[in-house]
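What follows is an incomplete set of chains from the complex, kept in their original frame.
Going by the order they are written in, the chains are A and B; count residues from 1 in each one.
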Amino acid sequence: MIVVMKPNCSEAAIEHVLRFLEQEGFTGHLSRGVERTVIGVIGSVNVQNPPGKGMITPALGEALEAFPEVEGVFRVSKPYKLASREFHPDDTVVEVPVACVAGGTVRIGGPAVVMMAGPCTVENEKQLMTTAEAVRKAGAVILRGGAFKPSTSPYGFRGLGEEGLKLLAKASREFGMAVVTEVMTPADVPLVCEYADILQIGTRNMQNYMLLDEVGRAQKPVLLKRGMAATIEEWLLAAEYILSQGNRAVILCERGIRTFEKSTRNTMDLSAIPLVKQLSHLPIVADPSQGTGRRDLVAPMTLAAVAAGCDGLLIEVHPNPEVALKDGAQSLTTEQFAELMPRAEAVAQAIGRSFVTA
Amino acid sequence: MIVVMKPNCSEAAIEHVLRFLEQEGFTGHLSRGVERTVIGVIGSVNVQNPPGKGMITPALGEALEAFPEVEGVFRVSKPYKLASREFHPDDTVVEVPVACVAGGTVRIGGPAVVMMAGPCTVENEKQLMTTAEAVRKAGAVILRGGAFKPSTSPYGFRGLGEEGLKLLAKASREFGMAVVTEVMTPADVPLVCEYADILQIGTRNMQNYMLLDEVGRAQKPVLLKRGMAATIEEWLLAAEYILSQGNRAVILCERGIRTFEKSTRNTMDLSAIPLVKQLSHLPIVADPSQGTGRRDLVAPMTLAAVAAGCDGLLIEVHPNPEVALKDGAQSLTTEQFAELMPRAEAVAQAIGRSFVTA
């Protein structure tokens, strides 16, 4: 961390900062420029330390910014540790038991790309089974589907709840797929764990810290969607919450961010995929359905996400999007999904990867 | 709601939409332009209906957008009802019991502006008591202070929890002030209700729907901060969640939104104040500490928020910001706060209002 003092600040002010750093267990390293004096803060971070111990945290920066003669503070080291590539140089591979694949396990974050597909929302048995069968046949190995649904309006459909979870479990057994589904509040974590293989944290809950703590204590992989206005750093700090509770099976999911552009629901930030790969060891998947909000953009953005290096995809499919209870406008039909799979496989091959197949 | 069909869409497609609307209990009103056909959707919304019944909801729009020959959907009526000025033409005034004022009650949303001040975070008894005494003396009637604190990093300080609540209650008794403090998760609502007079929902939890439901069932006023990337419509829909559970004492709080500008922590959207006053009957307050993230901008933005018509202010004050555990850089000293109060009162008078005084 670098502390920049105001121009012409007093020697007493510099002393004040240095003494504060010493008290807090850091060393200050003074450097006087023509216009300003800067103080380098040297901590004792290293990967042998327990998490949080001796770390130069955002809180230290905030404290230093409060000094009246400090002009600004720049962080030099990353504020996350367990999520960082420096701490864990090798790729994390999250293993998920999936009956339909050879060996019974899907590896997310390994060489092969994983297709997760299904309806936005579980509406009824027929809709779910039809969709599951179709996406399974076309090549998906993990079934997505919402039982607890965040709805912007209190008058919207909020999901079937436990009944939806049971239907997901039934489809899972029938088609040999794993299930990824959202959990919205700490109290529901045990229930969702009973039925799901991967716990999804939605975009609105990326900074619901008590929920992050709770899934961090669960024994299931977590798919953590990026907050709709979260920086990549904040996203990795949210992952750090889960990791620091002991759950190391975190999958990141880019699902678009909020910008001024109005013709798409969100703006997919595909550069986040290679950037996260550099900063972190965690696998990253893409959700082009939420990312664009438009069915006609799902296929090209799926291909682009594969080319950018994603480890998996989350795609909304509905047998009859016009009567979907939620987000029909962004759901592919089962036919459109079946047409997309071989095109996505071709792009994966072009970059030296393949899709996980059953 | 207006449905715009694609240019040259078939008659069958138009019929399809009209039949769907009829099934859902709406009337479609056809209008053929030179390039495109549009269908006006006429619902049966009226204020006598129970909430949600017969409403043209976002979900209806999503369903219509899923039709392949529909180009787009425009909403004409507001998606919120209980929060709208149309439903409730008179200003809502939220009453809070405050021992130190004449009559024992502060009215938020009435003619007088309400000052709420205190530390970002409750750190210890001495810090809280010193701050409470100082802000009370300078003119604040409600004490703010965090016992449960959202922290971007899992290694940051997350608050004293119940101990912090107890200290707040003690300060409240000692200085005759009401207490506003954050609640972060549904399970904590009963506990926070025991100690606090106003439940605060933080910016990261504006769309934590289960938390909104829970505070909607509580018997305490709720101060609902705007999400850092929430539109005004989404914010009013979040308020609608609380209102629709029966709790009509909702106070909105503008605290800055996220933009590309880097020199402030957030960009305060002061135009939200007069705009919310038109769209809704709910009171609205401003938080210039979070809104700017910089102590030196708190005073001018306080004056500006008063001039823009806010019903109250939430200001962070710390006896010694340099050693604050959180957000010291945006906290005023007790002296700075005392200097600010008469300036804010002068602006209030200039627009024909005053501050609530003890």
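Here, a contact is a pair of C-beta atoms (placed from the backbone, for glycine too) under 8 Å apart; a residue touches a chain by one contact, two chains touch by 3 or more.
Remember, predicted model here, so these are calculated numbers, not experimental data.
Student: For this file, with 2 copies placed, note down how many copies the whole complex has.
Tutor: Number of sequence copies in the full complex, not just those placed: 4.
Everything that follows uses one rule, which is that only the chains that are shown with their structure count from here on.
Student: Roughly how many whole angstrom separate the Cα centroids of chain A and chain B?
Tutor: 27
Student: For the complex, give me every residue of chain A touching chain B.
Tutor: 20, 51-52, 55, 57-59, 62-63, 65-68, 79-80, 150-158, 184-187, 204-205, 207-211, 228-229, 234, 237, 240-241, 244, 258, 295, 321-329, 331
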